[in-house]
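Note that one protein chain of the assembly has been removed; the remaining protein chains are unaltered in position.
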Amino acid sequence: MFSASKQLKYYLILPSIIFLLVMVIVPLLYTIILTFCNYDLTKPQQGIVFVGVNNYVALFSNTRFWYALFRSVYYVGFSIGVSFVIGFGVTLLLGGTVRFKSFYATALLIPMIMTPVIIGLGFRFMYHPDFGILPYLFSLLGIKNIDLLGNSQWALISIILTDIWQWTPFVIAVLYAGLGYLSREPFEAARIDGASHFQVLRYITIPLMRIPIATVLVIRSMDAMRAFDKIFMMTRGGPGLATETLSIYSWRVAFAWFKMGDASTMGILMLLIIIAISNILVSIITKG
Amino acid sequence: MVSKRDKKRLICTAVTLIMIIMGSSPTLFAAELPTKYKGVTLRVIESETTPLFAMKELLPEFEKKTGIKVTVEVYDEVAVRDKMVLDFTSHTGLYDVSFLQWWFVPEYAQAGFIIPLDHLMETKSIPGLLNLDDFLSPILEGLQVGKVQYGIPYWYLGGMLYYRTDIFDKYGWAVPETIADTQEILDKFKSIKKQGQYDKIAGWVGRGSKEFDSFGSIAGFAWAYGSKLLNDAMEPTLLSDPRWKQAMNKWVSFMKDHGPLGAGNMTWYDAYNLFMEGKALMFTETSDYGADFTNPQISKVTDKAGFAVGPKGPAGNHIQWFYSEGFGINSDISRQKKEAAWLFIQWRCSSETQLKEAQLKKVGRRFDLCSSKVLQSVQYMEAARKAGAEDYAKGILETIKAADPSYWPSIPEFAEVAESVATQFSGAIAEMNTVKDALKNANDDVYRILEKAGYY
Partner (left out) sequence: MKVKFKLFCNISTHLVLIICVVIALFPLFWILRTSFGSRMQALTIPPQWIFFPTLENYRAVLFGEFPRYLINSFIISAVTICVTIIMATLSGYAFARYEIPYKENMFFFALTTRMGPPIAFALPYYLLYNRLNLLDTYLGMILIYMVYNLAFCIWMIRGFFKDIPKELDEIAMIDGCSQIGAFARVSLPIALPGIVTTAILSFIFTWNEFFYAMILTRKATQTYTVQMPAFIGFMRIRWEEMCAAASLALIPVVILAVIGRKRLIRGMTFGAIKE
């Protein structure tokens, strides 16, 4: 019965397919082609020059690129790691006793939907060494004169903390929902067998929650890899190179120095990394 | 009864007197503005800085006299460059007159975005309107590429030392003339602070951020030690010239040991705001802050701000902060528009217009002009005195005498080179690396950039 509607189904999806083809594939191809060219907007006489894999070679021998890549990876690892631990911890603590669709749920939604730009500027205000509320609170605890965004060691961590603040509720929500779906039986059985809390956690809870955990890790790592707005608002990559992640560096190459070929190369590399991360994570976790 | 002859004489005398008065009055144009471009619209793009406000106040007069309509699009500094480059490269022809910051002129000139002005200067100048002799040659050089003039400056900034006269007077300190003097005062201030006073006041502020404009502070400071970024073979000298190490050790120490928290992220307006709120003791920066520091409506240090020329370093050079800004003409427009644009530029940069800027009542008033004729004139000093900025005006004269842009790397690749250097030293201030590492990394980066651009 449904297959008789061959024409209908194509009518329904054709606009979307065409739109996406034109608007996604074509620009992406353009970017990929640019990665094999030199295109400096401030040197229009040279135009677009084909250079083969030169951009990739130059990029891999550029220490600043490796710094930026390292910083991006550090950002992702730290952010997901901490928010996962906190999120999982809170989830286990709540243990399905609280109905999540309540006042708490709405309150925890707020960080997730706040504009990253506003979060960045807001935290920059709160971190300010002269009049920020957070250094003040720290001073009450006895830690005086800290410079959260100006000290190269703390700058990146301070920014990662805002990322953790924003997305831990997400981790909590997803894991909590996942936990809610588990049946009680395995837990009952384990308790009867005398398993410790830790063993329950390791051999039952985590394996059964593979899918929510994988979901959270994949989505968070993709988002954290691309993080731009908050860093841009707080330090623009400074001081020095302390907070320059790949996204910030590629922005600078493209829109401060107008080197489109080099920037495209970085963009495509970032895309490949993101695809690789999601594939790896999904296969590792859903295999077991 | 007045005879006919007497009447004639009276009229002649009166006319002569009037002409003498008109001729000697500095507030009237010495030259007539032609109206042959009536009806032309000029589109100007500029960034939001003090000369813009001044120009906007005086623009209606120009429009009335010449019949040219001038529309001005204003953006912040970063967005302006982005818009201009886009317009240039895509030949959308959105602007006729472009605002030129001297450090980007080599880039724009090489790319053919702006036209050399020599032809217009020779053939289409209104005599008496724009007298290039009024400008000191370093300032004109700022907007030249290889002796070819690409823009006319309306703004020149030099390295000026700002300091707190009240604190200096209290402890009997003399205005520092050398960097060694400056170090001495900073150390003394630090020990006074250790005793509990002046908790909120930083000894030294400046541009510690990694953005490319911090390069102006770094290079200007290094010039006091005699080092410049590129040698004659266009190679970076950060490692080969030992004076760089001395200079940067001193600079980083000033910012790190005597600067406020967050010095590694500090931009020029952070520094400017800190001083204006009374939270800084002294600093060397571009010479354009004086009008605001002496403005009681926004400044907390109105009668406590002192101005002097930048101190000298071991090489006998003053600390520089050379900056020149002007207007250029885009290459993509019609001949008639280019001539109209040239008329506009002559008017805007003329000494008469500059004097008027100093005489504005409050909005747009500025004293950091670049015509040395104006700066030495009686009317200018009078206007400065009325605004309470007499010391500042004197300071400007001193800095303009010390102007020296020879240390600057005037190359098209400036943006990337400057940012690489500034980033490294911003990191040194924030303790991400040592000065030694910063010098090496910056040197390598600059070498790499110039090598890729084909210099060697």
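Per-chain residue numbering starts at 1, and chain names A and B are given in the order in which the chains are listed.
Criterion: a residue touches a chain if its C-beta (ideal position, glycine included) is under 8 Å from a C-beta of that chain, and two chains touch if they have at least 3 such contacts.
These figures come from a predicted structure and were not determined experimentally.
Among B:83, B:124 or B:373, the one in contact with the hidden chain is B:83. Residues of chain B that touch the chain left out of the display are 48-49, 73, 75-76, 79, 83, 86, 89-90, 92, 269, 273, 298. Where chain A meets the missing chain, the touching residues are 1-3, 5, 8-9, 12-13, 15-17, 19-20, 23-28, 30-31, 34, 90, 93-95, 97-98, 100-101, 104-119, 121-123, 125-126, 130-133, 135-136, 165, 169-170, 172-174, 177-178, 211-212, 215-216, 219, 222, 225-226, 228-229, 232-233, 246-247, 250-251, 254-255, 260, 263-264, 266-268, 270-271, 274-275, 278.
To be clear about the criterion, only the chains that are shown with their structure count from here on.
Chain A and chain B have CA centres that are 42 Å apart. Listed in rising order, the residues of chain B touching chain A in the complex are 78, 82, 85-86, 88-89, 107-108, 110-112, 200, 208-212, 260-266, 412, 415-416, 419, 423-433, 441, 445, 448, 452. Listed in rising order, the residues of chain A touching chain B in the complex are 41-45, 58, 62-64, 128-130, 145, 147, 149-153, 155, 235-242, 252, 255-258.
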